[in-house]
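A single protein chain has been omitted from the complex, and every remaining protein chain is retained in its original position.
Chains: A, B and C, in written order; residue numbering restarts at 1 for each.
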Amino acid sequence: MVNPLQTAILEPVAASGLFQMAWLMIAIPLVSAAFLLLVGKASNAWGHLLATLAPIASFGIGLALFFQLLGASVAERTVEVPVYEWIGVGPWDVQIALLVDQLSILFVLLITGVGSLIHIYSIGYMEHDERRRRFFAYLNLFIAAMLVLVLANSYLVLFIGWEGVGLASYLLIGFWQHRPAAAAAAKKAFVMNRVGDIGMALAMITMFAHFGSVEFAEVGKNAAQFSPLTATLVGLFLLLAACGKSAQVPLQAWLLDAMEGPTPVSALIHAATMVTAGVYLIVRSGPIFDQTPVASTAVVVVGTVTLLVGAWIGTSKDDIKKVLAGSTMSQIGYMILAAGIGPAGYVFAIFHLLTHGFFKANMFLGAGSIMHGMDDDVNMRNFGALGRAMRWTFLTFAMGYLAIIGFPFFAGFYSKDHIIVAAFEHNMIVGICALIGAGITAYYMTRLMVMTFFGRKRWEHGVHPHESPGVMVFPLVVLAILSVVAGVAMNSWINGWLVPAVGGEEHTYGLLDGFTEPIGWLTMGVVAIGVVIAVSVFKSVPKEAPRGNFLERAARRDVYGDDINNAVVVNPLMAFIGLLTGFDRGKVDGAVEGIGASTSGLGQVLRRLQSGYVRSYGLTMVAGAVLVGAVLILGQLA
Amino acid sequence: MSFPLLTLLGAVPLVGALVVMFTPRATGRVTGLFISLLTTALALVVVGLAAGGRDLSEQFTWIPAFGAHWAMNADGISLTMVLLTVLLTPFVLIASWNVGHADAEDGWGPRAFSALVLVMESFALFCFMATDVLVFYIFFEATLIPMYFLIGGFGEAGRRRAAIKFLLFGLGGGLILLAGVVGVYAISAGNGQPTMLLADLAGMPMGTGTERVLFVLFFIAFALKAPMVPFHTWLPDAAESGTPGTSALLVGVLDKIGTFGMIRFCLELFPGASQWAAPVVLILALISMIYGALAAIGETDILRLIAFTSVSHFGFIVIGIFSFTTISMTGATFYMFNHAFSTGVLFLAAHFLIQRRGSQKIADYGGVQKLAPVLAGVFLLGGLSSLALPGMSSFVSEFMVIAGSFSQNIWIGGISTLGMVLAATYILLMYQRTMTGPVTEDVEEAFGEERSNDLTGRERWAVAPLLLIIFVFGFFPKPMLDLIEPAVTTTMSQVGVSDPSLTMEGSN
Amino acid sequence: MNPENYLVLAAILFAIGTVGFMVRRNALIAFMSVELMLNATNLALVTFSRINGNIDGQIASFFVMIVAAAEIVVGLAIIVSIFRTRRSASVDDANLLKF
C-alpha cells in the first residue's frame, strides 16, 4: 500500500551569514574534549566547568540558527554549509558539508539543550569521581559526534557521527572500567552497534554503486530510479543500521547492559539522543522507504515488536534503571512504528522523539538523584516512601511519569496519541498493539512510582535518603517543566514546521483532539486500567522478589535476548574460532613444519649410503656407470 | 635524467648503517636515529619535487646481456610506499631505544639494531622505487637478510627458529619470483632485444598461456611475502618471537613489498592474466581476510594477535587491488599507507606493555588502564585505527576498498563488510582482557604505584607523531589521495580496465 | 680372424676384474683385479690399434703399462703401511670414514 503522500524534496540553499559558522557547533565541544584529554591532570580542577560551557555555547548557536530558520521562508529553510572536500577520487566527490534544515535544527536543539542540562547535572553527580575530567571530555566528544550525525548532509558524514557516537557510548558505558561488568557491557554495545553499521555500510556502498554519491539531496532525487529489489535491500540495510543504534529487537540486548554506565550517560545517550539516531536515519531516508513498501512494513513490524518487548521487560525488572531502559526501548519502538508508517508518521515520530527526550532524560536524572541519595543502590525493593524524603525529585519524577503514561495535557499524551491514531489508520493489528503497549507502559510506570515513592519504607539500615544538591535539582526542574509544556507547545506547530522537510500533508491539530476522537478515549481508558491494576498489585511490596509467573521470569531474563544472541551467534562463532585456531596451529603450520621434518628425514636415510666399505663404493660406481651407459644407449636408440 | 636523487635517497640509509657500525657504542643509536631522520627529510624533498611535476626517473644500463638497467622512478604509488617507510622507521627506532643487551660484547646491542634497521630501510626504498624487474628482484631478496638478523638477533626465546622459518618462506618466494624473472627475460629476448625495463615490458605481447603462468609465479611469490592465508604461518611466529619494533617494520614496510609488487608487476606486466585470475584471487583474499580476523579473535598471545590482524588487513588490500576500480585501488594503496601506522602504533604500544610486564600472554594482564592510563589510551587509539573507526585514516581506505569492490562484485564487497565487525571484536576483546577489569596483583607490581611507569617522554614521542598522522589523514586524506590517484589511473589504463559505469547516471 | 673376439675377451676380463674388486676382501686380490682390468683395456687398445691401422693404440697401451707400474708401486706401498699399522690387509677393516 504505497503511501499517497509525496515526500517533499527541497533544493538546499547556499549557506550565508551565521550558517557559515554552523560547523562551530561541532568544533567547540570537539576542541574542548581534545583539550581536556590532552592537557591531562592540570585541568582537573576547572576542566568540568569548561566542558559544561561547550554544549551551552553550541546550544546558543543552535538557538540563533533556529530563529533565523523560523524567520526564513519555507524555501530557504534547507541550508547547506560546505566545509571542505573529503575524498575526491575517480567518480566520487565526497564533501564534508553540513545540512541545516527544519529536522536537523530540532535535533540540534534537543541534543545541545538536554546535553547542557545533563552536563550541569553531572557536575553534581560526578563530584567525588577522580576521573571527572575524563568523563566530561567523553561527554563533549559525544555531543560533537551526535551533532555531526544530525548535521551531516550525506550518509558518509552521518556515518562519521554514527561511529563517533558509538565510540563515545563505548567509552562512557565502560567509564568505570575497573568493573568487569561495565567493560563487558561497553564492548558488547560497541560490537552490536558495529553489526548495525554493516547495514549502514552496505546501504552506502549500494548508493555509491548506483548514484556515485550519498548526499541526501542526490539520493532523494534519484531514489525513484532504484529497482524495487535494490530499494528493498537498501531499506532493509538502513533498518538493520537503525536497529543496531536504536536497540530495536534483533539488536536490543546491549541497551539493558548499557545501564552499567553512570546515570547521566544513560540519560543523555541511552534515553535522549543516541538511541533516537535510528529514527532520524529512517526519517532522513524517507524517499528510499517510499519506494519499498516491503521495507516500510518491516520497519513497522520491528517497531511494534520492540514496543511490546520493551514494555514486557519493564514490567518485572527490579533495577530502576533497567525499567527505564526497557521503557526507552518501548518508546523508541513507538517512534520506529510511526516512521515505518511512511510520510504520514514522520512528523509524529519526531514529535514523540522530542517529548520523549525531555521526560525520559528527566526520569533518568531523577533515578540518578535517587541513587545519589540511596548510596548508589538501584534495587526498587529497597526504596519505598521516598516521596517525602526527596520532595523535588519526587515532584519532577511525577511530571515525567504523567507525561510518559500519556496523562491528558502532558507531553506524552499528545505525541503518543497521534502515533496510536496513525497506527490505527495504518493497520488495525498494529493499532491494537500500540494500544496494549500504552496500557503496559502505564502499568510498569505506575509500578515504578508506587514502589519507589509510595508505600512503606523498605530502606536498608544505615541508609537515610536526602535531597540532591541544587546543581542536580535545577536540570530536573527544567526538564520537568519541558515534559509538561513541550506537548502543548509543539502539538500544532511541529506539523507545519516539519512537513516541508520530511513530507506528509499539512494538517493542523487542535489541543483537544485527544478528546474528540474515539481512539483518544480508548487510549485514556486503557491507560487508566493500567494504572489501577499497578496501584492495586503493588500496595504491599515484599522485600524479596517473588518467583513470579512465566512472563515475569522471562522479563527478568530480558526476554531471553542475550541467551538467543549467545546461542545463535556468539557460541557457534567462538567454537568455530577454537576450531580454526587449532586448524591453523596444527594443519597449516603442521604442513610447513612437515616439509622441514621430511627433508631432514630423507637426509637421515641417504646418510646410510656412506657405509665405509670400499667394496660397496665400488659397486655403486659400477652400477652408476652401467646406468649411465644404458641411458646413453637408450637415448641413442630412441 | 638529471642528478640521481632517488638512488641517493636509497643509498643514504645504507651508508648511514655503515657509519653507525663504526661510531662508538654509546652514540650508535643516536647517529642511527639522526640518519633515519635525514632520510625522512630527503624523502620529503623528493615527494615535494615529484608532486611538483619534476621527472625524477633514472636509467643507467647495467647488464646489457640481460637488458637489465639500474632504473628508478617515483610515481604516486611508489612515493606513497617511500613516504610510509621513511615516516615509520625513525619512530620505530625511538621506540626500540633499549632493544638488545646494551653492553652486549657480541655486537647484538642497540647499535647493531639501528644499523640493521637502516639497511632494511634502504633495501625497501630501492625495492619501492625500482622500475627494473631484475633490480626489484635483487632487493626483494636482499631485504630478507637484515630482517633475518633483526628477528634472529633480538627478541624472545624461539627467535632463531622463527628467523629461519621466515627466511625459508622468503627464499621460497624469492625462488618462485626468480623463475618469473627468468620467464620475463625469455619472453623479452624472444621479442627482439632482451629488456628488464618495466616500461618496455608493459606492452610486451606474449601467449596467454605463458602470460598466465608468469602471472601465477609472480602472484605466489608476492602472496608469500604479503602473507595470504595458506602461506601466512611465518608471520605470527616471526612477530611472536621478534621484538615488536622489528615486527612493526616487518609488517609495516617489508610485507608491503608483496602487495606493492602485485600492483606494479602482476598487474602492469600481465594485464590479461590479472583479469583472468581476478575472481580466484578475490576469493583467496576474502578467505585470507576472514581467516586472519577469526584467528586473531582466538589468539591468546598479544603479538601473534596483532600479526593475525595484519593478515586480515592484507586480505583487504588484495581485495582492493584486484577489484580493478579506481576507488578500490586508490583505497588499497592508501590502505597500505595507513596500515603501516595503525599496526605500527599497536605493535609499539604492545612493546611498551610487554617491556614493563615481561609476558606476551593476554591472560597475564588485567586493569592496566587504571595504573597506566596513557599507555592504555595509546593502545586503544591504535586498536581503533586498526578497526577503521571513521575520523581515522584507515576508515577512509577501508571504506574505499569495500565500496570499490562492491561496485565490481556485489558478493565480495558485501562479505568484506563482515571484516568491520570482526575487527571490532578482536580489538575490543583484547583491550577488555588486558586493560579493563580489576587490577591483577602481578600487573600491580609491574605497573605499581611506586614505580608509576606510565609512558615515558621518549615513548610518547615515539607514538604521538604516528597517531597524529593517523588523525590528520583521517580528516584530510586529500593530499595523499591526490598523490595516489594519477598513478592508479595510469595503472588501470595499462591493465585495460575501467570503472563500472554507474547503473544510474546520478549527477553529483 | 675377426678382431671383435678380442674385444669380447677384453670385456669379459674387465667384468671379471670388477667382480674381483667388489667381492674379495683381501686388499691385494682387489688390487690384482684392478690390474686385470687394466690388462683388459690394454688388449682392447691394441685391438683397436690394429683395426684402425694406427700405431697410437699400442702407444696408449704402452703408456697404460707405465702408469700401471707407478700405480702398483704406490698401491702396494700403501697396503704395506696399512698392514704394518693394522696387522690386517682386509679392505673391510678400514671402514672408519663413514656416517
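For this structure, a couple of remarks:
Operating definition for what follows: a residue touches a chain if its C-beta (ideal position, glycine included) is under 8 Å from a C-beta of that chain, and two chains touch if they have at least 3 such contacts.
Everything that follows uses one rule, which is that contacts and distances are computed from a predicted model.
The unshown chain of the complex is recorded in UniProt as "NADH-quinone oxidoreductase subunit J", chosen from "ABC transporter ATP-binding protein", "Putative monovalent cation/H+ antiporter subunit A", "NADH-quinone oxidoreductase subunit J" or "Sodium pump decarboxylase". The missing chain, though absent from the view, touches A, C when the full complex is examined. In the complete complex, the hidden chain is touched by one of A:184, A:554 or A:619, namely A:619. Subunit A residues in contact with the hidden partner, per the touch definition given at the top, are 611, 613, 615-616, 619, 622-623, 625-626, 629-630, 633. Residues of subunit C that touch the chain left out of view are 1-20, 22-26, 28-29, 31-33, 35-36, 39, 42-44, 46-47, 49-56, 58-59, 61-63, 65-74, 76-81, 83-84, 89-90, 92.
Following the convention adopted for this analysis, only the chains that are shown with their structure count from here on.
If you average the CA atoms of subunit B and of subunit C, the two centres end up 66 Å from each other. Subunit A and subunit B have centres, each the mean of its CA atoms, that are 36 Å apart.
Annotation for subunit B: no residues touch two or more other chains. In subunit C, there is no position where the chain touches two or more neighbouring chains simultaneously. On the side of subunit A, the complex with subunit B involves touching residues 37, 84-93, 156, 159-160, 162-164, 167, 170, 174, 177-180, 182-184, 186-187, 190-191, 194-195, 197-198, 201-202, 204-206, 208-213, 215, 218, 221-222, 225-226, 574, 576-578, 580-581, 584, 588-589, 592, 596.
Every residue of subunit C that touches subunit A in the complex is listed here, in rising order: 18, 21-23, 25, 30, 91-92, 94-99.
By the touch criterion stated above, subunit B contacts subunit A in their complex at residues 165, 168, 229-230, 232-234, 291, 294-295, 297-299, 325-327, 330-331, 367, 369-370, 377, 384, 389-391, 395-396, 399-400, 402-403, 406-407, 413-414, 417-418, 420-421, 424-425, 428-429, 431-432, 435-439, 476-478, 481-482, 485, 489, 499-500, 502-504, 506-508.
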